[in-house]
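Every protein chain except one is present and positioned as in the full complex.
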Amino acid sequence: MPTLDIEKIKKEVVDSQLWRSVFRGGVWKDTPRDRAGHIIGNVWLHLHPVKVRPRALEWLYTWGMGGISFALYLILTLTGVALMFYYRPTIGLAYRDIKDLEFAVTLGMFLRNAHRWAAQAMVVAVIAHMVRVFLTGAYKKPREFNWGIGVLLLTLTLFLSFTGYLLPWDQLAIWAVTVGTNMAGATPVLGNEGPLGSLVGMRINNDVRFTLLGGTMVGENTLLRFYVMHCVAVPLVVGILLILHFWRIRKDSFSAAPYVANEEKVDVWPHLVKREYIAAAATVLFIMVWSILQNAPLEAIANPNVTTNPSKAPWYFVGLQELLVYFDPWIAGVVMPGLIIVGLIAIPYIDTNPKGVGYYAWKERPFANTLFMLGVFMWFALIYIGYALRGPNYAWYWPWEDWLMPKAAPPPTWSVFGPHGVAAYSMLLGIPLMGAVAAAWMLLPKLIQKELDGKKTMGAFLGAVALVAAVGMALGKMGPIEGAFLLFFTGASFYYGFVLPQRHIRALDWPRYLVTMVLVISTMSVLLKMCARLAFNIKYVLTIPSISMNF
Amino acid sequence: MSYRKAFIASNALMLAAFVWAFAKDFNAEWKPYQKKYYQMAADEMDKQAAAEKDGKKAAELKAAARKMRRSPLEVKQIISVDLGRYDRCVTCHVGMDEYTNTTLKNTFTEHPYKAHPKVDTALIKAHPFNKFGCTSCHSGQGLATTVDGAHGWIKHWEKPMLKGVTIQGSCVKCHDNFESIKGAEVAAQGKKLFNQHGCQGCHAINGKGGVISVELGDISDKPFERIAGYNFKRVRIDGKELPDEHHNSHWNIQNWIRAHLVNDPAEVTPNDPFAKLNAEPIPPSGMPDFTKEISKDEADAIVAYLSGMTKEEVIPYRYHVTAPPAKEPALTGAAHGKFVYQKYGCQGCHGLDAKQGRRRFNALADGQKEYDEKMPEAEQFAQMMLGAEPTLPKLMGTYTHEELVRKIENGVSAADAKKWSPKGPMPMVYMPAWKGKISKAELDDLATWLLSIGVKDDSGF
Partner (left out) sequence: MSETNPNPAPDSTPKAPAAPVAAAPAKPAAPAKPISRGDFLWAGWSMLAAFFAASAAAGARFMFPNVIYEPSQKFNAGQASGYDLGVSTKWLNEQRVWIVRTPSGFYAMWARCTHLGCTPNWWGDQNRFKCPCHGSNYTLDGDVIAGPAPMPLWRTKVELAPTGDLIVDKAVLENKPGKREHAPYFANYASA
């Protein structure tokens, strides 16, 4: 019996014309040349560099989140294309087709679950990736542009998820999208309900919301538009930006800093590629198991006449929805998200601190890291409040309270400077006063040249607020809870919005300083407005109804 | 762990997860039912073959049994294009699938194997399954292929399968003449009771009837989103709470209607009479307590009748069976007046035969104590519950015929009510203006009858 010479067969196969025509290169000898050739000669792998720094292989450095996001994008593409075979985007059929996927299509339910859960996971992964990149200073020169592309990709990820939300055409979908798209109607100038909108002739049937919906309400056109955006237009743009994103990582080189000077780089094949594979496989496994155990939600068929109670946006937008409680739609739905996107893109250009590129550096970048993490924390805190603590009628329910039990009607709200407020002459008193406070807050941290003593300053500030609270309590205007609210929110705003900037960025040049302060003060204004509403039922601090300007 | 091991492990786990997912999908809930049906049906045929003396017939039966046993498992459905039904009920209820069970009859007694009862009756002959589907009559979720899903015992399916006599409500959807057809007797009784107790005095159906409360012409479409959940929690049926799960086998529109008949509505919807949650006090549901007048079976009949009140379902005109409006008895004078009183549902508030006014929360009535601010809340509540609509015979002495006609024509606004507790809520119920709704001739006779039953006022006024 002839012995089977595996090596000989292998060589014959690899040397055959067929094999050679498909795979370039010969028998694998694991030489450095082979390893490099594997990366360079393979269209799928050549977006990698041939070698990377050892730190780039560290799980605790990268968290694997960039790769996992891309893996999820691929899962979403595959499951999404599969779902398209059974889904028809019309009002009469969409909901039924989802029911069919659930009940009558082989693996239909599994695919729908996988698509749904991978979309949610991708939002989380992309945000985590951004946090990692920020904390390791990987956006700094020369990677500013790629950070900007990353921010756009995050925005598009959210938009993709949002457009997909409508497609099942159930009550969850129609009301989440109604809440979401009405924010667009509040866009200044371009929206019919936004400030200045009516001045330039914006009506319900010609503004930016109308374009988005393809009509004046969420209907047949909207479903088709969202379908096309979800399945074709946005994935195409995301794909192009992804190529650009990867290409720039390759060209700008990976951010990880060397452990020691003149350290030897390691081969991407196999060291990085095998890690990527494990991350991707774990992602696929995670999504599969999640999809087996948990079904995607599907509520009753969409009914424009029956509003669900409470109506909530998709969870990643619930933070913005919670902001809508405190601010007018054009601020909460347009200005705030706009500031977040523009502010994120601007970060690399205003952060001139050269330290902390390619490693975690809390001590070297205290201001940047603290405020960025505060922003991320606030985003998720608002999501938690909106998602878990808001019950029917959007009333505040603690986790131990039953949503079925009725709540007292909300107390009447009032405005400080406005027609019915304490000072009726908003123009005369409110605008100058508010302007003066804002200007002082903007300028003082830089104008005070000497670094303030943090403890003493905070002590003095909290003492003053406590005095105000004590007077308020003595006059019966507030109780201890309101006092605590006041102390906490103003204290936090003062610390993060005044003491920290004064300590760390007063040396920044004026343009960068002012942009930074605008972003910082906007963030703090959220805290302050939450305090004003939750503790004192203040609707607006300043309202000028004639031009729909309310703050 | 080395990456080589992780590579092998992750691939093995992915494969395992895929097999798990596929197995879960493959082992669909409906398959064992269909499989068992084929077996049972084949066994039955084998039994017949064994008993059959004619050899050729026995062989045929055996072959048929073999074929039945080998039938492929598949999702079966009835498509009713006209009614927009896609009903997969026959996937499990194979005995009701006319292609598998051509006679539509079998000897099985258990669901889902048993055949549809009464297939030989005119009722079923007139409603062939392949034309009407299943859910047109039974409701439920036709697209579903799971037990809970198909019967609608899940969240977010608002039309669960109709139980028991309630199914007669489905006759009402198309048959305007349902009162005279066989098989819809319970729904017909429901309509009779509805009018007899004066429900139409407050509730209109398709625009006919009072304006005090909800229009019931589409009551079975009422979204649960519009029923506060905690009100369901207060419902008692047979003295028991509805099972505390927000899925629609219990928290459904049938039980919501029933709740108003077998409970005191003021207990189901107590609202906020002492302004604990709101700036102003809000009276409990204005609907009177019918528990002493309407038995449980009668309540079921009314539920059956109202279950047919839908506007959501689009039914082609040729499926409708029209009926001429019911003839009114030829009566004159006071006798006609009494008929008019019932026709417009005056008894809904003023009581059967105008004998005793029903509850009107926080209105002034006989037998109440004097209002006292210091009275405990529970006692105040009890006093407010004693408030009542006028008992008409007691009032009649002070009216002339013309005055009475005018009063009925113009009604009495809610704001004019004399409250027992000045701090309490304004009564929810009021006397609407009947002008234009009750014809002049009817009004005259109504007034005549009312004056005839009035308690004569001999006090000298």
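Should a chain be cited, it is by its letter among A and B, assigned in written order, with residues numbered from 1 in that chain.
The criterion applied here is as follows: a residue touches a chain if its C-beta (ideal position, glycine included) is under 8 Å from a C-beta of that chain, and two chains touch if they have at least 3 such contacts.
On a predicted model such as this, the values are computed, not experimentally measured, just so you know.
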item: Chains on display which the left-out chain touches in the complete complex; value: A, B
item: Candidate in contact with the missing chain, chosen from A:197, A:314 or A:329; value: A:329
item: Residue, one of A:182, A:253 or A:353, that touches the chain absent here; value: A:182
item: Given A:214, A:270 or A:491, the one touching the chain that is not displayed; value: A:214
item: Which of B:199, B:253 or B:428 contacts the chain that the document leaves out; value: B:428
item: Touch with the omitted chain, as defined above, among A:31, A:305 or A:449; value: A:305
item: Touch list for chain A against the chain that is not drawn; value: 175, 178-179, 182-183, 185, 193, 204-206, 210-211, 214-217, 219-221, 305-311, 324-326, 328-329, 392-395, 409-413, 539, 545, 548, 550
item: In chain B, positions touching the absent partner; value: 211, 225-226, 271, 278, 280, 282-283, 413, 425, 428, 432-433, 436
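FYI, only the chains that are shown with their structure count from here on.
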item: Where chain A and chain B are represented by their mean Cα positions, the distance between them in whole Å; value: 47
item: Chain B - residues contacting chain A, complex; value: 3, 6-7, 10-11, 13-14, 17-18, 20-22, 24-25, 75, 86, 88, 141, 143-146, 149, 155-158, 223, 225-226, 228-230, 233, 272, 276-279
item: Footprint of chain B on chain A - complex, ascending; value: 96, 99-100, 102-104, 106-107, 109-110, 170-171, 270, 274-275, 277-278, 281-282, 284-285, 288-289, 291-292, 298-300, 303, 306-309, 392, 402-409
